[in-house]
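Not every chain is included here, but those present sit where they belong.
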Amino acid sequence: MRDPSFTLTAGPTAATPRTLQALGQPIIFDYDPVFLEKFRELERKVGELMRSSDDIVLMQGEAVLGLEAAARALTCPGMKALNLVSGVYAAWFGDWLREYGAEVVEVRVPYDEAVDADDVRRALDEHPDVELVAVVQSETPSGIHNPVGDIAPLVRDAGALLLVDAVSALGCEEVLVDEWGIDVCVAGPQKCLAGPPGMSLMSISTAAWEAMERNPNAPRGSFVSLLDWKHGWVDSDRTKFLYTPSVVDVNGVDSVVDQVLDEGLDTCIARHQTAARAVRAGVQAMGLELWARREAYAAGCVTAIRVPEGIGRADALAHIRDRYGVMLSGGYGELADKVFRIGHMGPAADSLNPVVAVSALGRGLKDLGADVRIGDGVEATLEVIGEAAERTVSAA
Amino acid sequence: MRDPSFTLTAGPTAATPRTLQALGQPIIFDYDPVFLEKFRELERKVGELMRSSDDIVLMQGEAVLGLEAAARALTCPGMKALNLVSGVYAAWFGDWLREYGAEVVEVRVPYDEAVDADDVRRALDEHPDVELVAVVQSETPSGIHNPVGDIAPLVRDAGALLLVDAVSALGCEEVLVDEWGIDVCVAGPQKCLAGPPGMSLMSISTAAWEAMERNPNAPRGSFVSLLDWKHGWVDSDRTKFLYTPSVVDVNGVDSVVDQVLDEGLDTCIARHQTAARAVRAGVQAMGLELWARREAYAAGCVTAIRVPEGIGRADALAHIRDRYGVMLSGGYGELADKVFRIGHMGPAADSLNPVVAVSALGRGLKDLGADVRIGDGVEATLEVIGEAAERTVSAA
Amino acid sequence: MRDPSFTLTAGPTAATPRTLQALGQPIIFDYDPVFLEKFRELERKVGELMRSSDDIVLMQGEAVLGLEAAARALTCPGMKALNLVSGVYAAWFGDWLREYGAEVVEVRVPYDEAVDADDVRRALDEHPDVELVAVVQSETPSGIHNPVGDIAPLVRDAGALLLVDAVSALGCEEVLVDEWGIDVCVAGPQKCLAGPPGMSLMSISTAAWEAMERNPNAPRGSFVSLLDWKHGWVDSDRTKFLYTPSVVDVNGVDSVVDQVLDEGLDTCIARHQTAARAVRAGVQAMGLELWARREAYAAGCVTAIRVPEGIGRADALAHIRDRYGVMLSGGYGELADKVFRIGHMGPAADSLNPVVAVSALGRGLKDLGADVRIGDGVEATLEVIGEAAERTVSAA
């Protein structure tokens, strides 16, 4: 089978030529002075993207590793944690908290809604002894975006640590670590940065480090240990790696971070938001239904669309891939068969890629008997893209 | 600072152009049918390289992850384990075994010697209740090779599980999983395969799986869990990843495995052994001293050389890198300043790369005042390479 | 300014990742045995693509070089040549014939029509002393396809040499050198093969060689000399290049030829024809007018569309490029401002690239005030693509 012509998925997503060239550059020794310098400089640049002046840790392993590492390092048996659940990933995170011994309180909404800051306030009022609040800023499995900017001040006021899963938010939404007071922020390179899927990009506050140090259960001497990073790297002279870093992944992540910084983070975010609006406009104009109950809940990275009655999710995706060379995503976890997901991340948020996504989904569903108005969808998609381009030109 | 012209290190090591192109190929979705098929096929091919018909697990994270995962999964509190220690890595592995609750018996030799199979026999006779034997086939930090082929039958006879760290052995030494009865074999792509340093390549026997299943302490629901792989991937239909695999690393590893299979594993091993002999001949003819007390102990992947009196290890390496554009390695762990290491892995084992390594080391040391006979060294190096080439031609 | 996201032009056109990797492979010496073998093998494969058992000549320089070389080599002062003119390139070729001293007879049609074989028959009847007939199979500047398959037998019957400019025909139309009796066939890698624009791919019959040998004016000792190739390469042992071949271009052309052979030439042609039909359907459904007076005249490589009243060609293309990141082509030569051209060559003929082209052109023109029905256009485009995919699946 041939490679797809278009990868417009929920991540890993298509990379730019510049990224691919960075991945294909010569592999050098991790202790080569060029690499050591690049690694340290990458920490600085990731901090810049996260608007963070805290310590940056670049673990090898996709973001689930960073999330597990953070959960393990911060969870003491018996502590109380507030988990904000609007999707699959948050629910899974709660499982970890419980497994590691926390008493978990939840604010939970249906998976097609976002967490409401007012509910968080009420929960924190009710549980003043919460020590840790965890939230997924952007639920990739369902394309739901939670208002971390509204939630963060509440957490700070409550004196709890704030852990944010910003894996698919970084690059398409504001993630303001310093301003919001995020204690642990975990991002991934394979979503809106459109990099290789092999690293956890983390920002760790002093308070978070202190909590880990106090935690006898925090892993030490392990691949999942954040404290190892603190003691062996952050607190030392940053010349001895804890294990061989993935030179290739670092090269790739370095490139995508540079690309976002070159573009300007705000421009990058705006571009993703435009692509997201274009896709939402397109699929709705075609007669399909968004998963997000309100557009305000919808994320900038992926758009989830309800699978129409009578259509099989897997069959439809395979059909679109086979016939049209376009790879889209299905749902994930318990939503697996309920939604299609169109990714608009990295280069997939550029140019007319949203038109490709909308056309492919529309035509594929039509082939399978669904009643979709493809032309209306494409026109609506183009309208959003065209207006945004017009505004950009006018503003320049 | 510019990139080095030659990376002749202990790994990560220089990759071939074909590998770099594989790393730079388009990133596709992990659930794209092309990727799923490639991943499953890679498992088959890794098994072929390991001469294994057991289950193959391809974890994301450099080999230290696979080793930790194996140690955790196999170690029950109170069990007795025999750890064969001839170097830094084996000693570290023992720390894990102890941390996870094992009673650890050791066969230990100085780090410039290899483990002797007779000592292993004696230890197993003395401790018939040993359930697990761990051995590092090739100690990268010191370039020492242990005779796993001699040790394995003893372990099998003793009824214990055999765990082999073959990280830097695969590709330059025989690693015969089925024939030797290795229960857990862990290899890495960034050594003799000359691939990207981001994965653990593992072979797991049925007996090992059973031991893990019986072990209440074996991690579950974790990035370091082998049982997750068993339940979620190996025992299922291999269509649902446990986490996003690193598409880029998989592409790179797939390529290097193909390259070794195209070359022929035996040819690949012979090529590494020739390069190792050439470097050993060269450094000795220059008047330097091998770390390995006997050449029979010396590994095929890297050659460790004692740092001459009066020379600073770090200064010498920096000098060689700055002046000559050649990156060599120092020691590691407690051997850090005692040895230089020349890597002859992957393309660094080809052609006249050993001459470059010997010349660079020789000239660098001479610049710093050491008494080395560079010309003799290069001639000796070339003699080994030339004779091997002659034999190859004669044999063909 | 950033690179375009989509290059859907009249050539050079977007290349596949595989092609880009071939272009980026190490540069080796032209007399390296690997390169010499590759070069000779490429000749064989180009012959396979052209369905030719004649000698193949791979000149360095884009196809205009090959065409000039052929015109110079074959034209004797005073000879009579029949030039079939349905576009800009054929007219230019006639200028060469005249400059080199031929008496040129023409069959000429308006540039939005194809040459009619009956007219050729009449011309040959009227001028039985014609020694050379020249025809452009596919007029890239206007997207007009001439029926070389119908014309060739007439030329053969007339005893004249047939020179075919198949630059943009190879890969999207049948080009049957042996069966049709083409004496000189010139193709280019940068059109439907989607390769680098730096070579002339030529097939030369024995009769053509003989004519060149007889021609005192045929260049010798020159970069434009075909006879040099005959004497120095074809007739010798093919071990001495006439000048340094472009190793990089050869690598790229070798790759694209392999890709077409892997796909199957017939499949490749069908794919291009589908894309062409899809684009024609789309632009017409949008309310735009094809340049080709009849669809039967339209080429498989590019589709030329009349610039609507009141729209500036250059402004529109710049607008589409700036706002939407899509590069389309204008006309060429005297047609420069009369048409837009959408290229559907190589990967641009795959998947939903025609939808991108139609959407971009439609939206761009709408922005500038034209009355276009984008939705209808996209639906019509998808209908052609969808039906072709359906037929392919049914046939399989």
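Chains: A, B and C, in written order; residue numbering restarts at 1 for each.
Keep this in mind: a residue touches a chain if its C-beta (ideal position, glycine included) is under 8 Å from a C-beta of that chain, and two chains touch if they have at least 3 such contacts.
For clarity, every value in this text was computed on a predicted model and none was experimentally measured.
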Where 3 copies are displayed, count of copies in the complete assembly: 4
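As a convention for this text, only the chains that are shown with their structure count from here on.
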Farthest chain (mean CA position) relative to subunit C: B
Per-chain CA centroid nearest to the all-protein CA mean: A
For subunit A paired with subunit B, centre-to-centre distance based on mean C-alpha positions, whole Å: 35
Inter-chain centre distance, subunit B versus subunit C - centres from mean C-alpha coordinates, in Å: 53
Junction residues of subunit B - those touching two or more other chains: 21, 24-26
Of subunit B, residues touching subunit A in the complex: 1-4, 7, 9-15, 19-21, 23-34, 37, 60-62, 64-65, 68, 95-96, 99, 190, 194, 196-198, 221-224, 243-249, 252, 318, 321, 327, 329-330
Partner subunit B, residues of subunit C touching it in the complex: 17, 21, 24-26
Subunit C to subunit A touching residues, read off their complex: 3-6, 17, 20, 24, 322-326, 347, 350-353, 355-356, 359-360, 362-363, 367, 373-379, 382, 385-386, 389-390, 393
